[in-house]
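A single protein chain has been omitted from the complex, and every remaining protein chain is retained in its original position.
Naming follows writing order (A and B), and every chain is counted from residue 1.
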Amino acid sequence: MSERELVIVGGGPAGMAAALSAYEHGVRDILLLERDQYLGGILNQCIHAGFGLNYFKESLTGPEYALRFARRITDIKGIDVSLKSFAVRLTPDKTLTYLKPGRVEKVKAKALIMATGCREKTREMVHIAGTRPAGIFSAGLAQKLINIEGLLPGKEAVILGSGDIGLIMARRFILEGARVKGVVEIREQSRGLTRNVVQCLDDFDIPLYLRHKISRVRGRDRVEAVDVARVDDRIEQVPGSEFTLECDTLLVSVGLIPENELIEMAGVPLDKKTNSPLSEGLNETSIPGLFVCGNAFKVYDLADSVSTDSLEAGRMAAVYLRQKGEGR
Amino acid sequence: MKAYDVIIIGAGVTGAAIARELSRYKLRIAVLEKEEEYAFGVSKSNSGIIHPGTQNSHCSLKGRLCVQGNRLVRKIARELGVDFKQTGELIVAFNGEETGRLRELKREAEMLGVPGLRILNKRRLVEKEPNLSPEAVAALYAPTAGIISPYRLVYDLCENALKNGVEIHTGCAVKAVGTAGGEFSVLTAKGEFRSRFLVNAAGLFADDVAAMCGINDFRITPRKGEEFILDKKLENISRHLLFPLPNKISKGVLVIKTADGNPMIGPTAQDAADKEDLGTSDAGLKEALDGARRLVPSIDEKDIIAYFAGLRPAAGDDFIIRREEKVPGLVTVAGIQSPGLTAAPAAALMVRGLLRDCGLVLKKKLFFRPRQSEIPHLFSLTFKAAERLVKKDPSYGDIVCRCEMVSAKEVRDAVKRGACTMDGIKFRTRAQAGRCHGSFCTARIMRILAQERKLPLTGVSKRGKGSELVKKDRADV
Partner (left out) sequence: MLKKFVCIECPQGCLLETEIENGRMVKVNGNKCPRGEDYARGEIENPARVLTSTIPAEGLRLKMVSVKTNRPIAKSRVLEAAAEVRKLKVKKPVRAGEVIAENFLGLGADLIATRDVLKGTP
């Protein structure tokens, strides 16, 4: 087992900002763990523009935004980046176990920042009646398949949920030559940014069905159609309002949840509803010296906000380490 | 055209158990399975309960086979390296009248030979099962109940049968059966197979296969059950399998454990019109939740991380396992609904006997290899054991599925052992079965599957032809 001043789990926008900020505030022994082969996290699959408007005052694509941070990280000697490294266990004394090809490592951290991001809610979390054929994807998975793997999931899609990823994917399907039959949203208004409603749906005349739900998935082996129904104020299906949209693909974009299973394992209490750590202030947890930042702390609308708040996490960790050092 | 001594139609748990049992003998055996992989029919939706035999009439065939199977399955699990856990079950009574019925159940089960039964009073119940509803007043405790992974049991039975010389042909739906000249000629999607003896273990389609052989005296009525899986975080929500008292059509909604640690609630029970209707419904969700909450009130809809429906192949109340006098050499194994998984090893012995009665000569092989090495799963290992494994093969350290901690090595091994679809990999390794449902790992698993099977990525399917995941590969342009 090795010891480190600061260990950061996650090399996406949150982890990279936290690492840079901790370094700028004087921490010189930083281990940054990233499970992928590259830094950047989910930004690398977000090939669309619109990142950085607040932070860099210009519009960048996700990969470009990531690169601005990643290049600085790789230039700094005090930040060790360990790629293909998968954190699997965390104990309350901030000992972290991670796997990488050929190795199982244990590291004890004086301070630890979890920048593990969030995951998408699944079809299973919003029970959709009907069959379970191939062709149902979370919007983020579809994004990865198209943008990273170069695979087009389907030719005619319906999108459930008007979260930003769903809207972005509607446009992405169109740009790949596929059709989008509609976006179905149970709420009264879109969950996504206005910018995305305008540029992803309106630009391509994609219908947005507000106050509607998918009442049934049809198709045995592959999605063949979905039934859509209107819902009333109590979110109950309005009888007789059903109509069918033929499609081969259903994308589910019904929200994001912070990914906090590791800190939960270490005994940090989480908010049952939001899956965020229960805490007094920004980025804090019930364990001193264990910080959570970015979308793992709470789901942000903009990557820019993730960066800003994660810079603060890096600073907080540096202060914690300094105070701890002085206390000895 | 190939000739065999015995052809078994169906590679569900029953067919697999029969194949493995018969593979002890000097016989040429073929199993014909219509799906792309074993266990993809009725067995994949099984809840994995190894029943003690408490819920069957003492004169029923299924009761008898269940009690016998409960004993036999332990040895088989040990030999094959499948994880079996004895958890015990509680059949819960909510009032005095139901407590009376518990006594009747106990008497009936004791006549079947179910061991160790006890009636627990309220005080003992609270000690044993703290999350149980305060409304519960008593329970029948059956210590021999347990859980197993239904699909892993089928896979291991099949793999062991293969190891002992059985052929298993998948994607091999039976289209017609000829019975002329004391020989069966089975026409399938993959050509003709001939044999002297035929075992019909075709699950939901056993009546169709029977009709092809000229047997028309039973019908399979699919009865749907919807099941809802809860987050692994609730692993300890119950210590035992919890049952309400059974009613006429089903055992009621249960709160059980599964071999992978997730609790499960269900099943519902409705007659289904269609043998391929595996849809779930809002009504089913409500029924399962209401039923489960009656037993454990703290269960919440938000705890559900997955759901599915299965079809029980019902043919009246009991199993039908018999030799067909009208068609010499044909053995029918039909109507194998609950407790079919538990009963499978006993049913296999019974079928062996029936085949012998039909004239099949059983000569033991000199070398029958009953054992399979256990397949290691990272998620169930200690740090030290994981470390050893990763040192031995670096790709054990290459995590593919984050939620269930499955490595590239495990996924590759699953493909090498026979998985050829995404679901096959899921059932074998649990990759894609966790809380993110494959959002993270699908792309990587597709690549591994394509690579190992030498398939184009557009050929990777969820569960066989027609269920391909993606429509186009940009690299092909």
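Basically, a residue touches a chain if its C-beta (ideal position, glycine included) is under 8 Å from a C-beta of that chain, and two chains touch if they have at least 3 such contacts.
Note that this is a predicted model, so its numbers are computed, not measured.
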| item | value |
| --- | --- |
| Displayed chains contacted by the hidden chain, counting the whole assembly | A, B |
| Touching residue (missing chain; options A:Asn44, A:Thr116, A:Ser138 or A:Asn275) | A:Asn44 |
| Residue in contact with the excluded chain [from A:Glu64, A:Glu242 or A:Glu264] | A:Glu64 |
| Touch with the omitted chain, as defined above, among B:Lys302, B:Lys365 or B:Arg474 | B:Arg474 |
| Where the missing chain touches chain A, by residue | 44, 47-49, 59, 61, 63-64, 67, 146-150, 174-177, 193-195, 197-199, 203, 301 |
| Residues of chain B in contact with the chain not shown | 474-475, 477 |
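Just so we're on the same page, only the chains that are shown with their structure count from here on.
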| item | value |
| --- | --- |
| Of all residues in chain B, those that touch chain A in their complex | 233, 276, 278-282, 285, 301-302, 304-308, 383, 386-387, 390-391, 394-399, 402-403, 405, 407, 435-440, 442-443, 446-447, 457-458, 461-475 |
| Residues of chain A that touch chain B when the two form their complex | 35, 84, 86, 88-89, 97, 99-104, 106, 119-120, 122-125, 127, 129-135, 137-138, 140-141, 144-145, 148-155, 216-217, 220-222, 248, 261, 264, 272 |
